[in-house]
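The other protein chains are all here in position, but one chain of the complex has been omitted.
By written order: A and B. Residues from 1 in each chain.
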Amino acid sequence: MMDGGLSAGTPRGTARPNVLSWLRRLQQYALKETLIGYGLILPSLLVFLVFYYGPAIFLLYISFFHWNIFASRSSFVGLHNFVVLANQPLFWQSLLNTGYYVLLVVPVTTLLALGLALLLREARNIRGGGLSQALVFLPHVTPVVATSIIWTWIFDPNFGLANAVLRVLHLPQLGWLASAHWALPSVMIYTVWHSVGLYTVLFLAGLSTLPKQVLEAAQMDGARGWLAFRRVVLPLISPITFFVILLATITTMQTFSQIYTLTGGPHGGAGGPAFSTTTDSLLIYQTAFLYLHFSLASAMSFVLFMLILAVTLVQKLIADRMVFYR
Amino acid sequence: MAKIGKYLLRAVAAALMASPIYWVFVIATGYHGAAYALPPVLRPLFHWAPFVYVWTHTHWERYVLNSVFISASTIILVVVTSAFAGYALAELKFPGNSAYFYASLGVMMLPQQALLVPQYVVMFHLHLLNTYAGLILPFAASTSGIFLFRQFFMKLPASYREIARLEGVSTLTYLRRVAVPLARPAVATTVLLTFISSWNQFQWPLIMTNSLRLQPIELALSHYMQTYQSNWRELASAALIALLPILIVFAFTQRHIVRAVAGGETPQKE
Partner (left out) sequence: MGSITLRTITKKFGQRQVLHDINMTVQDGEFVVVVGPSGCGKSTLLRIVAGLESPSSGDLEFDGRVVTRVPPHERNIGMVFQNYALYPHMSVFDNLAFGMTARRTSRDVIQQRISEVAALLEIGSLLKSKPGALSGGQRQRVAVGRALVRSPYAFLMDEPLSNLDALLRERMRVELRRLHDQVRIPTLYVTHDQTEAMTMADRIVVMRDGRILQAGTPEEVYSQPNSVFVAQFLGSPPMNLVRVARRPDACVVLEGSEGIAAAVPDWIRRSPSSAWWLGFRPERIERSHNGSSGLDMTASIRTIETLGARYHVHANWGGFPITWVTQDVSGLMPGSPVSLTVSWDHIHWFDRNSEQRVTESADFSFPLEAGGVR
């Protein structure tokens, strides 16, 4: 009876199957492509979910719970972990150390990278130009532990190259990594050396998009050249400068390997002497994996996460006012 | 005059940047005690005997092989997952396409140090601690790789894929025989960047393994460093083991690497 009604050829009876078949047809083609698409993104999606987004969400959870990796039970403790954290002088010291470290490394690296980029800019045509760019970039691809070894020698108070240079210049000898005063600056020097090549290359890429006349105007000697540089070149490369500063800040806020390597080894446990090089990343590592205080380490991670988020947002706000986008 | 000054300045800057790496050679292949000489020795002697001694007295080959295995596996997986996702994002229409594009970019925004603790917990529950898989899988997908392949596939003419569809060629065959071979520059860039980051891995294996059997070269080097304190010649020789592969690869591909880092763009012609 139903069939009869549908096949009777009334306008309504024919319209409905048409719409249905139209939908089905549309679905069928899209469906296959959709399935293939999901199949193809699945491998990377799994990696991102399991190892990155999952842990990021999990971090929220474990920061607010008293929680033990080996126990099956956990209980909500609210801000308890953060209160404990706030009562740890070392936590505050690590934040200070990190701030000190970031505030020196980022501007120095950025300025140095910009200078190197300007210096290397037109070197590509000159013989050896490509080589000098490669050599400036080279440290960035070297493994941190391997090159830290040579820097611990350079910073050796008795036989190192650093003090040898100071001696030649008739400057006082320094304790470098062995001194609570100079240990963190020593790590800074290493970090600048290791990362400045990357930012130089980023600046070079930015500069290469500028019109030639603009840079030639800025090449002029004296006040006019400087003025042209400040008024023309700097605004034009401000997007890349912003990117460099942001990237450098986020990276240096998370420095770990060189601190661990340079300040460990011959000079005792990493982070010394006298906790002068204990930064946030190092403290998280030690709290979690040496002292197994996972809840506390999670709370610290959460603070670091929020700090980095805040820095990113603040820099973005500043950039929106100052960066000149073409 | 200014030209020469600039040229000199450039040379000095390059020399300063490279000098620490140069000194690894000076000390590793110099005479015994070269590291303690005052004023410092300036010239490498290329005595390889101490290097051979260091190489034969620790299981470096094991650690190097670990690094090679981990890097090679990571590279293969990254190329496959990046080509897959890049192709899906560039060529296929499905709900969630652009959402996934932004989600994969978002991974770069997550601060790695803040994630270590929860990552460790995840690894613990997946029984991935102290396994090769634990050192490889978390790096088996790469935002930049996906981005690179996506860019490259978008440049391929749509008719390439349509011919394949008319011929009844499956998506996987098309990827394997046409799209990926044509995306050779993207493959090369992904392989190089993955190799560098994978070979240089240190913190992840430090936390996720405690077995000597598994440790890659950088981690082994760190342990060696703590044992040998300030035996500079031995340490420098050991550093060379980790450094040389990178230096060799860089020497042959530096233009490509620098360009890849600068913009992710690679030249069409090779």
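Here is the rule we use: a contact is a pair of C-beta atoms (placed from the backbone, for glycine too) under 8 Å apart; a residue touches a chain by one contact, two chains touch by 3 or more.
Being a predicted model, the structure only gives us computed values, none of them experimental.
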| item | value |
| --- | --- |
| Of B:43, B:155 or B:177, the residue in touch with the unshown chain | B:177 |
| From B:43, B:165 or B:213, residue that would touch the chain that is not displayed | B:165 |
| Touch residues of chain B, complete complex, unshown partner | 157, 159-160, 162-170, 173, 177-178, 181-182 |
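Convention: only the chains that are shown with their structure count from here on.
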| item | value |
| --- | --- |
| Where chain A and chain B are represented by their mean Cα positions, the distance between them in whole Å | 16 |
| Chain A - residues contacting chain B, complex | 30, 33-34, 36-38, 40-41, 43-45, 47-48, 50-56, 58-59, 62, 69, 116, 119-120, 123, 126, 128-139, 141-154, 156, 158-159, 161, 164, 193, 196-198, 201-202, 204-205, 221, 250, 253-254, 256-257, 260-261, 264-266, 280-281, 284-285, 288-289, 294, 297-298, 301-302, 304-305, 308, 312 |
| Residues of chain B that touch chain A when the two form their complex | 2, 6-7, 9-11, 13-15, 17-18, 20-21, 23-24, 27, 35-40, 77, 80-82, 84-85, 87-89, 92-97, 100, 103-104, 107, 109-122, 124, 126, 137-138, 140-141, 146, 171, 196, 199-200, 202-203, 206-207, 217-219, 221-222, 225-226, 229-230, 232, 235-236, 238-240, 242-243, 246-247, 250, 254-255, 257-258, 261-263 |
